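As you look at this complex, bear in mind that one protein chain is not there, while each of the others sits in place.
Residue numbering begins at 1 within each chain, and the chains themselves are lettered A and B in the order written.
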Amino acid sequence: MNKKSSTPVDEPHLSIPGLAATLVACGACKRRNSAERGLHLTGRAAIYVVLDKLTSLLFPGCHGHAPIPAIHASDHIAAELTEIAATLQKQIKLAFQYQCEFDHCRDCGDCRRKAVSATQNLLQAMPAIKRTLELDITAAYEGDPAARSTMEVVMSYPGLLAIMTHRIAHELYTADVPLIPRILSEHAHSQTGIDIHPGAKIGPGFFIDHGTGVVIGETCVIGKRVKIYQGVTLGALSFPKDAHGHLIKGNKRHPNVEDHVTIYAGATILGGDTTIGAGSEIGGNVWLTHSIPPGSRVYNQQPKPLIRTREVKKS
Amino acid sequence: MNKKSSTPVDEPHLSIPGLAATLVACGACKRRNSAERGLHLTGRAAIYVVLDKLTSLLFPGCHGHAPIPAIHASDHIAAELTEIAATLQKQIKLAFQYQCEFDHCRDCGDCRRKAVSATQNLLQAMPAIKRTLELDITAAYEGDPAARSTMEVVMSYPGLLAIMTHRIAHELYTADVPLIPRILSEHAHSQTGIDIHPGAKIGPGFFIDHGTGVVIGETCVIGKRVKIYQGVTLGALSFPKDAHGHLIKGNKRHPNVEDHVTIYAGATILGGDTTIGAGSEIGGNVWLTHSIPPGSRVYNQQPKPLIRTREVKKS
Partner (left out) sequence: MNKKSSTPVDEPHLSIPGLAATLVACGACKRRNSAERGLHLTGRAAIYVVLDKLTSLLFPGCHGHAPIPAIHASDHIAAELTEIAATLQKQIKLAFQYQCEFDHCRDCGDCRRKAVSATQNLLQAMPAIKRTLELDITAAYEGDPAARSTMEVVMSYPGLLAIMTHRIAHELYTADVPLIPRILSEHAHSQTGIDIHPGAKIGPGFFIDHGTGVVIGETCVIGKRVKIYQGVTLGALSFPKDAHGHLIKGNKRHPNVEDHVTIYAGATILGGDTTIGAGSEIGGNVWLTHSIPPGSRVYNQQPKPLIRTREVKKS
């Protein structure tokens, strides 16, 4: 940043302290109240740092700046894990405290206990997550003619980044951690264009190719060895409201996709009662709002374009 | 970076100074000339830093690394605002100077005056922007069954990031600041996949869900409480050229969307004469190039996919 930033600015008409007071006062919501009571929120950027460290441990040397000396790999990873555990537990505790405050329960001893438990659950799940990711990597390598090596998949494929983040976020979602699962999944969304809600249940050997524009909703259940291309939506068909006209939250509203299904680019599959049977293939741009049996091939009669040919101008 | 980077590299066939001279000399454009006269351009990364600081002030503690102590919140924000004002004014002045140079007017006193004015306008608008964003946050919370709290919206929703950046960029666009509004909007585009030109006029209570692939053109006018899903384009229908065959710049070429309209995923709405009447609902993948009256529901007969079912291989 600019060293001279403390130099006075021309501000004949602007009162900085007045503006600051207005900004602090103008939020009418819960958030402001929390801030006034000194409740420190989970900072988004701090969560991103923890995620980067966690993923570095899954694939040492691949995602960071510096190589890890192989001879000390285990010690190095243990030291990193200790630091990650402390930061993660602190952030998760803040998130539980925010929720607790929001619900007026103020049971902060309970928040701490839940944070310890959620942190340990996630760390203990890391070896299993790593094993599942190895199956995802194999699926990408075997499913993409452009993949030169599994290492290329690890170091560059956005689909792997998205599923890796998802498998971590889903673990925290399952432990009912507020805010953080969605911060993680939206971080992956930002980096990859792939939007997987942390609530989605996704089996091993999952491969998303290209991926930009993919949306996978909160209550999706996806089987083993499923392959999805860019622009696929697994979404909700309707948004039922309660007696007060508010959307009902938390009901099953996204599809099920069974094992060994492939869904090509731009397909839209909607509804909580919709199940794509095992081994099916869904073609590009297909729009589907009902179940199909196992082993189906579903294709659009693509619209026949009108072709008119004229003289070409040379240039 | 690598500590050993000053170690000589094998370069029998490569002359670094020659290559540097060629790189400096080979631009034939205005940009090179400016650089030679010592006019320092606005660095893109510096603008991103100012944006991050501004958005941190709108939602203290949510987007940064560290919490803000509530008891000093007002003082803290005043100190940040002073620094932001100085940096912003400097960057805006550089942008006006670039434009001034480009137009051969060289009236730098005027550039400075315009920079002071644009900076103050933006800062004074921040409380109003914050109030409008509160309505955007409410719209997101009420419009998405997956949203658990308004805080989740603040901390993770890409649609909020996009509209927050847009409301700031639009203020600078209105003050005719060159370069910076588009740098801001493209920064949000990069983070969210949502491409809103800073010229678009957008009312309060605006919610974009998922958002990847959304395009909103420069001359769009969007009313209150409008909801848009991923992949929606509000674009131009044709590109009229002048007598020299050059595209005409700046004419009205993007649609109007009135209050309380919902546009579902993948819809394409084109043309400056196209108006979507208040309260209308536009279905997924609809292609629309003419106006529709208030209260319309517009749906595609989705193409009926061909379904063939075969034996499933077990594995």
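Throughout what follows, a residue touches a chain if its C-beta (ideal position, glycine included) is under 8 Å from a C-beta of that chain, and two chains touch if they have at least 3 such contacts.
All values reported here derive from a predicted model rather than from experimental measurement.
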| item | value |
| --- | --- |
| Residues of subunit A in contact with the chain not shown | 49, 57-71, 73-75, 77-78, 81-83, 85-87, 89-90, 116, 119-120, 123-124, 126-127, 130-131, 134, 137, 142-152, 154-158, 191-193, 210, 212-213, 230-231, 265-266, 284-285, 302-303, 305-313, 315 |
| Missing-chain contacts mapped onto subunit B | 1-2, 4-7, 9-11, 13-14, 16-17, 19-24, 26-31, 35-46, 49, 98-99, 102, 178-179, 182-183, 185-186, 189-190, 193, 195, 197, 199, 212-213, 215, 217-218, 225, 231, 233, 235-236, 239, 246-251, 253, 260, 268, 277-279, 283, 285-288, 292-301, 303 |
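Operating definition for what follows: only the chains that are shown with their structure count from here on.
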| item | value |
| --- | --- |
| Between subunit B and subunit A, distance of the C-alpha-averaged centres to the nearest whole Å | 22 |
